[in-house]
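What you see is the complex with one protein chain gone and the rest in place.
Let's turn to chain A:
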Amino acid sequence: MLLSTFFDTLAGFATDPAMLGLIAIGAVLGLILGAVPGISSTMALAILMPVTFGMEPGPAILFLISIFMSSVYGGSVSAILMKLPGTPASIFTQVDGYPMTQQGKAGQALTYALAASTIGGMIGLAMLVVLAPVLAGFATNFRSPEFAAVALFGIVMLSFASNGSTLVATVMGLLGVVLGMVGFDSLTDAQRLTMNAPALQSGFNLIPVIIGLFGLAEILQNLSGFRDKPGTTPVIGRIFVPFSDLVSRWKVMLRGSFIGTFIGAIPAAGSAVAVSIAYAQERRLSKTPEKFGEGHPDGLVAPEAANSASVGGSLVPLIALGVPGDTITAVLMGALMVHGLTPGPLLFAKDPLFVSWIYASVLLALMATLVFGIGMIRVSVLVTKIPPQLMQVFIAVFCVIGAFAIRNDMNDVYVMVGFGVAGFVFSRIGLPVTPLAFGLILGPILEENLRRSLMISRGSWSIFLERPISAALIAVCVVLVALPLISAGLARLRRRSSGAAGQAR
């Protein structure tokens, strides 16, 4: 019944030129706004929401969802071309996307990202349509202990997320966790590590830190290199990726999409967590993990698929429970309420037409993003033709705008500059910065939920083992940590038992 309404709505939208025009405008605006660093999907929606006040509810939803979907991919464009994540969810896209640009493969990186984004979005939507009630049930099993366990799982995965020493990665991750504590404590509103300074009270927002660590640090790197040689523009190689190369990464896309949908469906976890775990997971499974961070397409495809799939996931709590799963769906819900359509727990039963509107809008928005995204690739790779001397200036300006725009706070610009210098120093002395970003994303989630769990259990740690999902996640963490130790121990035993090894010593 829902499916037939869905197809009817889809056919209605797809054959109406006015609707198609709206989707096109929404997709283009979303692509552009998403690509501007500092304008997240949340802000793109909020900025354009008043435009829909005068529209009928159906077109308004269609317009907003096409902005939402296209801004998800748009955020990756600046990450790939300039090493500046446009949205928090694209922070792992640059790790392998930007090196590809440096190698003259910007077009290919964008193609991989767009393909992964489209496939991820489709899988997320399919799972939303078919499994929304199941996923909602899964999501409601997530209480504070489970959130804490997911964050712990992510932090354990951290050790697989970067090249080099696990110990160094862990220390950098912990540094990120500590940085996440600066500001107002989310449970008591007490100030921590602020020294009573207004600048520190706001805490370190993820976006200025990331823009500094990656974007500005990259400029500083290039500047220090300019002394010896004039910068060179990378040669633009072939723009599109052979279809067979895309198809051969279907496993990566599928894994990323499933992780994205499930984590997106957990209220409050959000796409930044989904992409972190998808990236670390892919690197862990990869046969060539050392190539991650140097332009490995898998390192680009996995987080992109997860990012886009998390959109479908994040709509699950909204549609099935009537609560927004993250800030983006909160803005969407606000816009729907303005149109007198309040997603509530009765939505499925009461208003299947409304639900199928949303589904059809997501599908058409994905299509529009694909079409306009392909068109945009040809134009946007031209960005890499800009002489590096000029390009560095553009990026520096974007760093400042992006850091400021996220909260309209000048302090964030100072934070960005500070982390830019820190990122430059870190890469000079060979410290990885990706784990720091991990710690900053996951640390606050772990801390908040760990403390709340202990408040619920009145101090007893057994709460984490009594609940099946959290116990299972913790068991996986233990195995992940223990596995390298066990295999190393076994290898040593084997060596000791064979006499040849003993002689070699």
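Definition applied: contacts are C-beta pairs under 8 Å (C-beta built on N, C-alpha and C of every residue); 3 or more make two chains touch, one makes a residue touch a chain; residues count from 1.
As a working rule, contacts and distances are computed from a predicted model.
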| item | value |
| --- | --- |
| Record-based protein name (UniProt) of the chain missing from this complex, from "Imidazole glycerol phosphate synthase subunit HisF", "CouN5", "Tripartite tricarboxylate transporter substrate binding protein" or "Cytochrome P450" | "Tripartite tricarboxylate transporter substrate binding protein" |
| Residue of A:Thr15, A:Ser244 or A:Asn408 touching the missing chain in the full complex | A:Asn408 |
| Of A:Leu33, A:Val301, A:Met333 or A:Ile377, the residue in touch with the unshown chain | A:Met333 |
| Contacting the left-out chain in the complete assembly, out of A:Thr188, A:Ser244 or A:Ser462 | A:Thr188 |
| Touching the absent chain when the full complex is considered, from A:Pro343, A:Gly373 or A:Gly423 | A:Pro343 |
| Sites on chain A contacted by the missing partner chain, in the whole complex | 42-43, 45-46, 49-50, 53, 140-144, 183-191, 196-198, 201-203, 205, 267-268, 317, 321-324, 327-328, 330-331, 333-334, 337-338, 340, 342-346, 407-409, 411, 448, 452, 455-456 |
